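Only one protein chain is missing; all other protein chains are in place.
Let's look at chain A:
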Amino acid sequence: MAFKAKMQIEDGTATIRLEGELDGRSAPELNDLVVKAAEQHVDRLVLLLEELTYMSSAGIRCLVFAHQKMPEDAEIILVGTRPDVAETIRLTGFDRSIVMRETLEA
């Protein structure tokens, strides 16, 4: 599935919905959105990942990039991460700088 990323910024929250495969080729697109969100001084970055079928190491690095780009006290929330992706994030320790949730409301 082709990669798609759409961002909405509202009330200090940037919400990015991702579809398809996030890998070395598509990661720069997400990084660009993260930079834009950081420029808007949002205090929350929400990534909706239900439709993301695959995340490579470059994809996971986007999370690190976001963590470094956003203000120190900003929250990064991953919603609906597929189990194998979530496991990789956890095993490599990246889960310590982000929050993972099943649903946005949880």
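Here are a few things to note about the model shown:
Going forward, a contact is a pair of C-beta atoms (placed from the backbone, for glycine too) under 8 Å apart; a residue touches a chain by one contact, two chains touch by 3 or more; residues count from 1.
FYI, contacts and distances are computed from a predicted model.
Not every chain of the complex appears here, and the one that does not is recorded in UniProt as "Glycogen operon protein", selected from "NADH-quinone oxidoreductase subunit NuoE", "ABC transporter substrate-binding protein", "Glycogen operon protein" or "Aminotransferase class V-fold PLP-dependent enzyme". Of the candidate positions A:Ile60, A:Ile77 or A:Met100, contact with the hidden chain is made by A:Ile60. The residue touching the chain not shown here, chosen from A:Thr13, A:Thr53 or A:Thr88, is A:Thr88. For the chain missing from the display, the contacting residue among A:Lys4, A:Arg25, A:His41 or A:Arg101 is A:Arg25, taking the whole complex into account.
Interface with the hidden chain, as seen from chain A, comprises residues 23-25, 56-58, 60-61, 64-65, 67-68, 87-88, 90-94, 97.
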